[in-house]
Every structure is written in structure tokens, then in C-alpha cells.
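For this depiction, one protein chain was excluded, whereas all remaining protein chains were kept in their positions.
When the chains are written out, they are named A, B and C in that same order, and each has its own residue count from 1.
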Amino acid sequence: MAGNSFGQLFRVTTFGESHGIGVGVVIDGCPAGLPIDIALIQQDLDRRRPGQSAITTQRQEKDRVEIVSGVYENKSTGAPICAWIKSEDQRPQDYEEIKKEFRPSHADFTYQAKYGHRDPRGGGRSSARETAARVMAGSIAKMLLARQGVQIGAFVSQVGPIRMKALPENADLSLTESNLIRCPEPETAQKMLELIEQIRDAGDTIGGVVTGLIKNCPVGLGEPVFDRLHADLGKAMLSINAVKGFDYGSGFEGIGMKGSEHNDEFVEKAGKISTKTNYSGGIQGGISNGMNIYFRVAFKPVATLLKNHVGRHDPCVLPRAVPIVEAMAALVLAEHALRQKINT
Amino acid sequence: MAGNSFGQLFRVTTFGESHGIGVGVVIDGCPAGLPIDIALIQQDLDRRRPGQSAITTQRQEKDRVEIVSGVYENKSTGAPICAWIKSEDQRPQDYEEIKKEFRPSHADFTYQAKYGHRDPRGGGRSSARETAARVMAGSIAKMLLARQGVQIGAFVSQVGPIRMKALPENADLSLTESNLIRCPEPETAQKMLELIEQIRDAGDTIGGVVTGLIKNCPVGLGEPVFDRLHADLGKAMLSINAVKGFDYGSGFEGIGMKGSEHNDEFVEKAGKISTKTNYSGGIQGGISNGMNIYFRVAFKPVATLLKNHVGRHDPCVLPRAVPIVEAMAALVLAEHALRQKINT
Amino acid sequence: MAGNSFGQLFRVTTFGESHGIGVGVVIDGCPAGLPIDIALIQQDLDRRRPGQSAITTQRQEKDRVEIVSGVYENKSTGAPICAWIKSEDQRPQDYEEIKKEFRPSHADFTYQAKYGHRDPRGGGRSSARETAARVMAGSIAKMLLARQGVQIGAFVSQVGPIRMKALPENADLSLTESNLIRCPEPETAQKMLELIEQIRDAGDTIGGVVTGLIKNCPVGLGEPVFDRLHADLGKAMLSINAVKGFDYGSGFEGIGMKGSEHNDEFVEKAGKISTKTNYSGGIQGGISNGMNIYFRVAFKPVATLLKNHVGRHDPCVLPRAVPIVEAMAALVLAEHALRQKINT
Partner (left out) sequence: MAGNSFGQLFRVTTFGESHGIGVGVVIDGCPAGLPIDIALIQQDLDRRRPGQSAITTQRQEKDRVEIVSGVYENKSTGAPICAWIKSEDQRPQDYEEIKKEFRPSHADFTYQAKYGHRDPRGGGRSSARETAARVMAGSIAKMLLARQGVQIGAFVSQVGPIRMKALPENADLSLTESNLIRCPEPETAQKMLELIEQIRDAGDTIGGVVTGLIKNCPVGLGEPVFDRLHADLGKAMLSINAVKGFDYGSGFEGIGMKGSEHNDEFVEKAGKISTKTNYSGGIQGGISNGMNIYFRVAFKPVATLLKNHVGRHDPCVLPRAVPIVEAMAALVLAEHALRQKINT
């Protein structure tokens, strides 16, 4: 109940601390016979890695994935898949002073209060480094989902006050990696970049929104009561460091609408049922309806300030959060895709 | 994995359909020896019940709670507590026509697609009637939390464009029940009421925000990785009908702030550590820090329109959602209060 | 974690005390669209019921099953199925004196020590009455398994020193119900009956063995490490009142064999692989191999003696335990049949 596992059927357990020996994940429940492409896992890890550019943390790590178990001749065997990355950049001395104080808006105080003692090196489990384990698992979940044609994407849609113009549903996912910000609107990305550079120069940080977009999701994923698809997506996103909010479909903005405007009318084309509008965000009654699923994840400005502390942190975590949002979305979808196999 | 249970240690399973024999809940894991006050359960049920006023559904139900098991001489025995309410208002004939069509923005289509067949009476499990089971369980969770002094409150803070002026943290919970809207600012409540009456007269519906406020939460509740306290609160809230979004602390509005503004500095007064500001919303690194916990829950305008369908629905579900938000918050807090007993 | 649930995918939660309002079960995870035959549930309940004959408890209960939820037009809907039986024979006064003392080899002492207080009426949750809930759930599990052709049987194979002659694998399940003892060898049954009558006349009790036999189990059920099929069967059986031991295949008697004798050689006939002998009991490496599964469940002589106490108990619980063993076996097989749907 210590909460280091996520999912039931596609069950992921992460372990390892920042600045410890390494960080890893065990996936229990990956179906047997799935082709595992290690290069794809590495690619997602590289997207998450610090030190990719001038706007992200200057910590240089190789983050080489190693598969410890569960894969034979490049296919899953049904046994637990363990994957991990060893740490190469252990600098605990940097953190010696942090041991004695509670940094504002960090987990130092609550960890100390909860456990009585704590591992102060790099924030231990509260460090973003733990998310590398999620990315490895999410990458394998994506492979499972790709067999059904499901596509999982995420992108930066807002930094501070600067927002994308396009509706999230219409974003062109092929442009996400075309810039450092991972915003699929190049001109907006440029403005975001300028803002982040200003913020960095002022020794400050800024927040924003990552939007998730799931295309080609089959109808019927999600459970009707507690494990609604969007409730599980919400929990997944809110478990990411620095996330303060989640909404899907019309979300917080739907508050201002009237019911008569908000209804998504069903239409039938060539035997396939869809809806005219998609305020529902692809989920009705907690269950996917076949339309695109889209949701927003709000990130606060991260707390550590360059001017105050020696830790190495980003002025804006958003670009690196994109593969993490994708990973968590993939874990939720993989879980529910497996569940749906036993519902009838 | 069908998702009709919530929680692990304080584990709640709901059953029953709208317009079936009854709706109930089994709580497995309520500690033994807890005094159970049935009158308090009934009181929470009465707050959720339709037909309380001109602005809520005109379905008259008594909703009498009956304790089936797990309580002896008014104390929990450690055995599973089953509580239920019988249905007295079974009018399946009203729904006969719904059987054949898919109502817009309802779960009819997704249920049919998921399960192959469905119980069309009153929406079956997708009906808000299922939430009566949550309210009963939440009421018992509140009794457990009250022993530790934890207070769980919720109120309507926004209807359409009309918002409360006070900061959520400063809301006076004793005023919540002073008006039909359950908004603790009487003059704002009056405006909300006028808007809802307009909307009802137009045969339409409107959404809004319920804010949750938890006072006197002990330090240390929540787990650092996946089961962060706010992630579990988020899932809990997103599992309520018509909810489209959740945020806590500075939430979506924190996006516009800079890190230097957003930091909650620690201060020590008389040996007790607190923070000067509370943008963290009482939770840091996923763990409660002893400050007030507050969060927003966004409700869409409900889909069924009086002008189109025979079902009996509210122009605004917000006031009736208040006890449900409280119940779900209580379930999350009870779960984590029990977990914290085994963390050291 | 209070242990009133069994299974994960086909998840059963029981509630209710002996001499309380009623005893019931919630099944979460029964696939949608399964035809539910209430008459079959009632039939299994009748087999478990006390008062069937001179050799069982003289407590007369009707034990009428009522389906509260999850079934519509005689088919499961995918929603939780709640079934229960109301108590008609509440005689708490009989148990008033038990409130103060600890009966030998009963749960009175341990319950009091564990929970601080307890419901003394009829043993509360420790009463065999709780097993009625399991029988209802097991009956539905049998319906699910029958779709795949799996047959679940159990019978009394030993009472005190009197044992069946036939190998358990070769038992003729169609004879089980031909006598009061539920032993499919009529002449052995007669001897068992005589022994039980002697024991009853002496005011004493006696133990024995119920053998479980599962025919036509598909290959591949069970998980290789902790959730081996026989480990889950073992737990299921050991959770039944008065059970002291479990073995399968060659079991405790295989201890005396050498490896060279114990090997089950594979043979192929008409493309189907089977084994020449079946010391493995139909399970290898924790996974079913398509041969008959058979196992033994040891019941102690029950503790309450007619001469000492007012409670109404059986001289030999074995015949009534038969449907309970079947029910628990069905729950395990249903669980693993669902799991196998997601392993590849």
C-alpha cells in the first residue's frame, strides 16, 4: 500500500532513488509474445533525459536501458519484465546541505514527518528521476497498444500565458518533436522559447500545460463506476511531479456552457457511430466512445530556484514532461485494454 | 477489475442499479470498535436525495439507510459493514423508449458497446443513484476521521460564471447548509439561485464547481509516488458523474505564476511548522503538510434536457453533488489515515 | 485487507453474520451476458443447508436466494452481482451464555483478542453460515465455467478411518447425490453413515476428507510463481471452516515414492498430449495440463459438542461441506479462466 505500483493487470512497480545505484521498473502482466523493441524504449528515455538543450537541466546522464528479465529472443515471455538504468552521475555531496533544511514547496518536510528519516540525495523518490522508470514501462505499454492501432501523443500546449491556437484535438502530432519545446505549433513554440529564456535569465521558473491526445482508441475501454477511464487518466497525471490539475474534454471551460450547447450528438456514417462535437473528450460515462481522447495536465512552476540552491533544475519542466505524460497515458490505456478482454 | 471498489484498506464496494431493488455498499476494512451513528448516515443521505427543493429533481424517495451487517451494539465489529437503501420509486416504464436509442452525452452508447447488453432502467449503474452508496460509506469514513479531528467539507463555489469571492481556504463551512445552493456566501448563493431558476425555466442545465476543504489533516498522509494524496483525491472526484476536471492548491491558475511567487515558505511558530502561503494546497510531494487541503471539482452541465426526454433531472446538480464530494474525500482520507499507521 | 474478498478478476466479497439480518455476496467482475439460472443457485444452497437429514444440524432455514443487482432479463450485465439470503431463524438468546466464555477450539477467544469486542450471536463471521454466500457465488462461477465445458465436483471420500476404495480420479460424480453422505461409493457411504450415527448417539463429532475433482479443465490455467493453480486451490480450501489440510495429486502420499516412479510421462494420441499417469494431479509447474485435477481437503471433527453447549451443530460436517468445496474450487477456476484470457 506504499503506492509504488500502478495498474492491476498491466502492473508496474518502480524502484530506485535519484543518486542511488539505479532506477528501475518491474512490469507484471505484460502478455507473452509481444515484440519488445529496446531502441524505442531508449528513444523515449532520451526524450525525458536532462541535458538535452539549453532550456533543460544541465545534468548529463546516459540513461542506458538494460532489460534484466522477461524478454527472450526479443519477445516478452509472460514473466515479469524488469528494466533499469544505472546511475552514472552520483554527486551526493551537492546535497549535503539540503539534509538539514526543508526547501520551500519541496517534499523534504513531508518525507521527514512521514518516515522519521529520509534519503536526502537528490530528493530520493521525490526526484523526477523516478519518472525514468515510468517512461520505460510506458514505452512497452505503447508497443502493446500499437498492436491495436492506438496512438498515444502529448505536447506542450501552454507555457505561462502563451497558449496554442489550434484545438487540442486537431494538433498535428508529427510536429511535436520539431522544436525544443515540443509544441506542435512552430510559431507558438518560438514564443514559448523566448519566454523560457527570459525566465531562466531571471533565475526563475514557469509552469504550463501538457495536453495528451489519444487517437484510434477502441470503443469500450474504462469501467463505469470508480475506474472510469478519465478518472484513471487523472490519477496517472496527478501522480507526476509538479502537476496541480487535470481536466478532459470541455474540462474547466465547460462550466460556462449550457447543457443544450454541450451535448455531443450521435451520427452514423457508413455503419460507424461517432459524435458531431466532442466536448466529451472521447469518454462518456467513463468509457471510451471511439472519438479522440484529449486532456490537459497543469504543471506549476517548479520550486527550486537557481539563485538559492545548488541543485540543478529546469526553468521549465514542460518539454521533458511530455514523454512522461505519454508514458502514464499508455499505462492507463494498456491496463484498460487488457481489462476489456475479460468484460464479456 | 470491474471497478466497483474503491480503496484498499478502507475498501468500499458498491452495488445496485437505479430502479432496481436497491442500492448498497460493503465496507471491508473499517476498524473494529468505531461507534456508528446511523442518524449521521441518514443526514448525509438526505442531503444527497433528489426532491429537496424546486431546483433539484422531482423524484421523491425516502432513501432510508439499513445496516445489514458489521455493526453490533452500535459499534463496528471488524466484519464487513453492509448498508443499503431499498428503492421505493421504481418506474421502469418511463425508460422504455430509452432502451432503443442513445441519448447524447450519456453512457447508453458506451455501455451497449462495452457489454453487449445493458439494463436501461434509469441508466443502471451510470445513474447518480449509485452515489447514494458512496455517501453511506463516506459518512462512516467521516466518523473514523472525526476521531482524529479531521473535518471534511465541500461547497458550491461556482455556478456558470458566478463565483465566490472568498478564497476557498477561508470559506466558513458552517454557512454551507444555510441556503439551497450550499454556497457559504449568502449573497453569491442568491445570485446562483437566480441563474439556476432562469436555466430551469429555459429547460436547460448549467455546470459549475464544487470546492472541497479539509481541515486539521494530520501531517504525513499520502504516498510519494503513484498514490499521492492529491492523485487519489483527483481520481475520487473524477469518478463522480458529470465531473470533467480537478485541481488543487494553485491548480490551473498556478500556471501563470513564477516559481519565485509560488514558493510556500516554511515558518515555525511555537514548535509547529507551517507555511506562510498555501499554494501547495496542503499537500507537498504527494503528502499532507498539515495546512488546509483544498481542491476544485468541475461539473459539466448535465446532458439530459427536460424538453427532450422523459427522465427527471436537475437543472444544476451542484448542490446535490456537495455530499458526494465530501464522501469521496472522506474515503480517500480514511484510506490514507489507515495506511499511515503501517508506514513506520 | 480485512480478508472478506476472494479473487481479483472474479472478485467475491461476502458480508453478514449468523443470526444477523442476512448473509450475502457481491461478485465484481462477472463477465456480461452470462445467463444466470437462479434455480441452480438455489439447488446448491439447498445442498449446503442445515436440516437436510438426521445427520446434519437441526436448524431449519429456507435460505431463499434473492438477486439484488447485476442481472437483467436473466443475464449478467457486467455490473456487480449482489445475491443474498435473509435470515428467518434468529435465535440470539440461545447464545447469550456464550457471550461470556470462550468455547474450546472456537474462534471466541481469538476474535475477542483481535477486535476488542465481538458479535457473539451464532459465532458471527466464524459461523458456517457465511459459507452460504460462497455457495451462491460459486454457483455463478460454475455457470461461467460450464460454458467452457469445465465440470466441478466434490464428494466425501473419507469419514474417520473409513475411506473410499476407488482412486479419486475415477470417482463417478453422478453417484455423489445418491446418498446422505455424498460419497459416490454406495457401500462405503453406508459404512460412513453407520459410523456417524454412532458418533452422534455418543454426543461426539468426527472428521474426514472431501475430495475435489475437476474434469475437462483447459490447459494453461494457473500462474507460474505465487499464484499456482494448486496454491490458490489450497488457500481456497483452507479458508473453509474446520479445514486442517490440503494436498493434490500424489500429495502427502507421494512422499514415499521415488522420482523414477513419480514421473508422469507424456504421450501423444491423435494430436492431443496427455500423461500416462497423473501423480501431478492435473497441474504441472502450477499450471493445468489438461488432465483431471484432484485434491483432498482434511476436515477436523468440529468442536462444539452437543453434550456441552446449546448451539445446534452437526456430528459430521462433511456432507454439507461438499457444495462449499465445489464453490471454492469454482471461484478459483473462474478467476484463472479469466486471467488466461489476458496472458497472450
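Heads up, the rule we're going with is that a residue touches a chain if its C-beta (ideal position, glycine included) is under 8 Å from a C-beta of that chain, and two chains touch if they have at least 3 such contacts.
Keep in mind that this is a model prediction, so the values were computed, not measured.
*Asks:* Looking beyond the chains shown, say which of A:S5, A:S178 or A:N216 touches the absent one.
*Replies:* A:S5
*Asks:* Of the residues C:V65, C:M164, C:I199 or C:A330, I need the one that contacts the missing chain.
*Replies:* Checking each option in C:V65, C:M164, C:I199 or C:A330, the one touching the absent chain turns out to be C:I199.
*Asks:* Which of C:A171, C:V302 or C:V322 sits in contact with the chain that's absent?
*Replies:* Counting the whole complex, the residue in contact with the absent chain is C:V302.
*Asks:* Could I get the residues of chain B that touch the absent chain, sorted low to high?
*Replies:* Touch set of chain B with respect to the missing chain: 8-9, 29, 31-33, 78-79, 224, 338, 341-344.
*Asks:* Go through chain A and note every residue touching the omitted chain.
*Replies:* So the residues of chain A touching the unseen chain are 1-5, 8-9, 11, 13-17, 20-24, 26, 28-29, 32-33, 66, 68-70, 72-73, 75, 77-82, 84, 114-119, 124-125.
*Asks:* In the complete complex, which positions of chain C touch the hidden chain?
*Replies:* Residues in contact with the chain left out: 1-6, 8-9, 14, 102, 104-107, 109-111, 113-116, 125-126, 130, 158, 160-161, 199, 204-209, 219-220, 222-228, 230-232, 234-236, 238-239, 244-252, 254-266, 273, 275, 279-281, 284-289, 296, 298-305, 339-340, 342-344.
Convention: only the chains that are shown with their structure count from here on.
*Asks:* By Cα centroids, which chain is closest to the centre of the whole protein?
*Replies:* Measuring from the global C-alpha mean, the nearest chain centre belongs to B.
*Asks:* Let me have the rounded angstrom distance from the C-alpha centre of chain B over to the C-alpha centre of chain C, please.
*Replies:* The separation of the two C-alpha centroids amounts to 40 Å.
*Asks:* Which positions in chain C are in touch with at least two other chains?
*Replies:* 1, 8-9, 29, 32-33, 78-79
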